[in-house]
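Left out: one protein chain. Kept in place: all the others.
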Amino acid sequence: MLKKRESIDYLCEGHMACAGCGEVLGLKLVLEAAGPKTMAVVVPSCLGIILGPFPCTSFRVPTFHAAFETAASSAAGIANALAAVGDEETTVVALAGDGGTTDIGFQALSGAADRNENILYCCFDNEAYMNTGVQVSSSTPQKAWTMTTPKGKPLRKKNMVEIMGAHAIPYCASACSCFPGDLRNKIREAKKIKGMKYIHILSPCPTGWRFPENQTPTVGRLAVETRYYPLYEIRDGREYRITHQPLDMPVGQYLSKQGRFKHLTEEDVEFIQTDVDRKWNELQLKASGGGGMNSKGRPAP
Amino acid sequence: MRMFLKGNDAAAYGARLARPKVIAAYPITPQSPIYERLSEWDGQGILGARMMRVESEHSAMAACISASLTGVRTFTATASQGLALMHELLHFASGMRVPIVMVNVNRAMAAPWSFWSEQTDSLSQRDTGWLQFYVADNQEALDTVIQAFKISETVLLPSMVVLEAFYISHFMEPVDVPDQEKVDAFLSEYEPAFRLDTKSPRSFCQTVSQAQYAQFRIQRYEAMRQALKVTQIVDQEYGEMFGRRYGLIESHRAEDAEIILVTAGTIGGTTRVVIDELRAMGKKVGMVRIRVFRPFPKESLVRTLHHAKKIAIIDRNLSPGQEGIFSEELKSCLYGLVRDVPVFSYVLGLGGTNVSPAHIRSVIEMTERLKTPPTGPIYDIEGAHA
Partner (left out) sequence: MSMKYRPAWDPENPFVAVSSGTTHIFKTGTQRSEKPVFVNKTASCRNACPIGINIPLAIHKASSGDMDGALGVYLEENPLPGVCGRVCYHPCEKECNRALFDEPINLRSFERFVSDHGRVDIRKGLPLGTRKKSIAVVGSGPAGLSAAYHLARIGYLVTLLEAQSELGGMLRYGIPPYRLPKSILDKDIQRILSLGVTVRTATKVGRDPAWEALKLYDAVFLAVGLQVGKNPFAGKEPNDSILTGTEFLRDPQRWSLEDENQRVLVIGGGNVAIDVARTLLRLRRGQGRNITVLCPEQRELMPAIPEEIAEALEEGISIINGWAPHGIRPTDSGGISLDLFRAEVKRDTATGNLRIVKVGEEARRVPAERVILAVGQGLDAGVLPRELEIKRDKILTNASKATSLPSIFAGGDAAGEKAFVADAIASGKKGALAIHLYLEGAVFDDELRDHQIGQSGSLSFQHFFEKADQPLYDLRNVVTFEQINTLFFSKKARALPGKLAPDDRKKAFEEVTGGLGAESMEMEWGRCFRCGTCIDCENCIDFCPDMSILKDMKAGSYIFNPDYCKGCGMCAVACPRQVISMKAEHA
């Protein structure tokens, strides 16, 4: 006997995401966890296409498809309007891609964080401008191929989670659309908090990362299990908590699955592994309250 | 209540009396005092709006648009570079048919850097689908802000109320600040025609087809055309309530004038004084001040100007490759409707330089003297742009 499915989908079938899309997995989970009393802002990105062509929408919550740079500022406007009429219940979510967050939308995001606007900002990171055909963004990982960096991106990925952590907002987290339980927990956690919440959701993209469309779950899991993309939370810019203990596999297992990395040499892979190791150690230190501070951000005895 | 106010303060009072629920703003000279006054009231707990102290004008407009779509009355203010930064979103706001009211303090556009008055910043935005009002004094600034909310909320298009840097923004004048109750009676609570609603979830601003887009554009155009009538009705209602009305244009002694001088903003005030002087000397001169620039008051202008022998128009702006923008718009509206009245296009006050009564007299004198207008704008009146 099957148990009745509790989760309700706030995304309709019939949307135009690519087959195998890792981003819409995360979107589905975000909308489900946010619930019916939600207003969403979407900006140009794959999400804008997934939203659907007028007059048919795939979203079951009121949504505004705003200008590219304005995910955070538009969401903040809605949040303030709701507060002005005394609505404390409705959750306002800003949904943007990596380009709309780390590049063109960065200013508005930083401003909203600075003002501690009462919004939940979710960045769906497929690590390039995918909607427009795989152009590089500041969220593209180092050495990855894109159409505008055919020899591989020369410099490292912008670390949005740490940047948002440095804004000392109440809640900031990294998540992955292939870890549904972890992502749901984080959205639910965020919903409880009044103020600025930021969740960075790694979204594997078979089209742009160049892997077979059925491999999205594996690629997403490997990203985390190789510690390439750790799952963790930062509260108030100080309290770090790792939310998933990785299986600790070599990063080559993740990279070798993707065509965008197929040009990497052994040296490149070693370079990346060293970088991953260093970042993981730093993260562990922060999560254990090390570096001279305990986990509450106070000097350790 | 009668108060001695700077233009910025008058505008701020206008905004506060209209009871917006969300205000998003970013400071820029010479708008900053508006932002500061609103913030002061916010600090005192008497503003009644949520103040969003955003990190750029682009975010200010973005927040106003989405707040307005959520169903509340919104207001913002900016100038020059800030307005230009908002440009993309000005199209967005009118495309979404949100009734935002914005005060823009006309300030010269960089480069080079300048703080003083010029109309180019707001005129550059004339195709974005916003109503534009060019006020001549502090009282008109306050009154027009309140009127703008009612007009916008009727035709569902955003409005910008334009005041000149320093000549209005920082000059003090006696201003009649209306009572809140009277303003409430004139401008009732905002009821949006459509809004983001969790009880009826819909998506706003999806991608449309070519034909759908064309349809929306035509509908917006018709709404702007409708705004001519609505502006007049609202102005009349305002006059009945508060005793002051302004019309789409202000005409002064133009009925039997042979030379009519057309202008906008504070230059209108200076011109009025000169017209009276010259009339006292027996010259048949008159003046028209264009108050509403968008929608362009074609019929009113044609009716008022058609009998003139000569028309002189003064622009406080100069569009490279063309001429003064008011002149260009005026000529296009006269075409085919008024027999060949020569229009003499003058450009004065660029960069915020002073336009004095002497300059106006020179304009009229030159207009009298010249048989036909030169091919381009006249900007080298003696003593001008100094």
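Labels for the chains are A and B, by order of writing; each one numbers its residues from 1.
Assume a contact is a pair of C-beta atoms (placed from the backbone, for glycine too) under 8 Å apart; a residue touches a chain by one contact, two chains touch by 3 or more.
These figures come from a predicted structure and were not determined experimentally.
Checked against the full complex, the candidates B:32, B:56 or B:154 give a single residue touching the omitted chain, namely B:154. Among B:202, B:245 or B:298, only B:202 touches the chain that is left out of the view.
Listed residues A:217, A:237 or A:252: the one in touch with the omitted chain is A:217.
Annotation: of A:28, A:227 or A:286, A:28 touches the absent chain (contact as defined above).
Contact with the chain not shown here comes from a single listed residue; of A:55, A:133 or A:259, that residue is A:55.
The missing chain lies against chain B, touching residues 95-97, 150-151, 153-156, 193-194, 200, 202-206, 208, 212, 216, 219-220, 223, 226, 229-230, 233-234, 237.
As for the chain not pictured, it touches chain A at residues 1-5, 7, 9, 11-17, 19-22, 24-25, 28-29, 52, 54-58, 60, 178, 180, 213-218, 221-222, 225, 245, 247.
Keep in mind that, in the parts below, only the chains that are shown with their structure count from here on.
Centre-to-centre separation between chain A and chain B, using Cα means, comes to 43 Å.
The residues of chain A lying in touch with chain B in their complex are 36-39, 41, 48-49, 51-55, 57, 59-67, 69-70, 72-78, 80-85, 90, 107-108, 110-111, 114-115.
Residues of chain B touching chain A in their complex: 21-22, 24, 49-50, 52-56, 58-60, 62-72, 74, 88-89, 92, 196-198, 200-209, 212.
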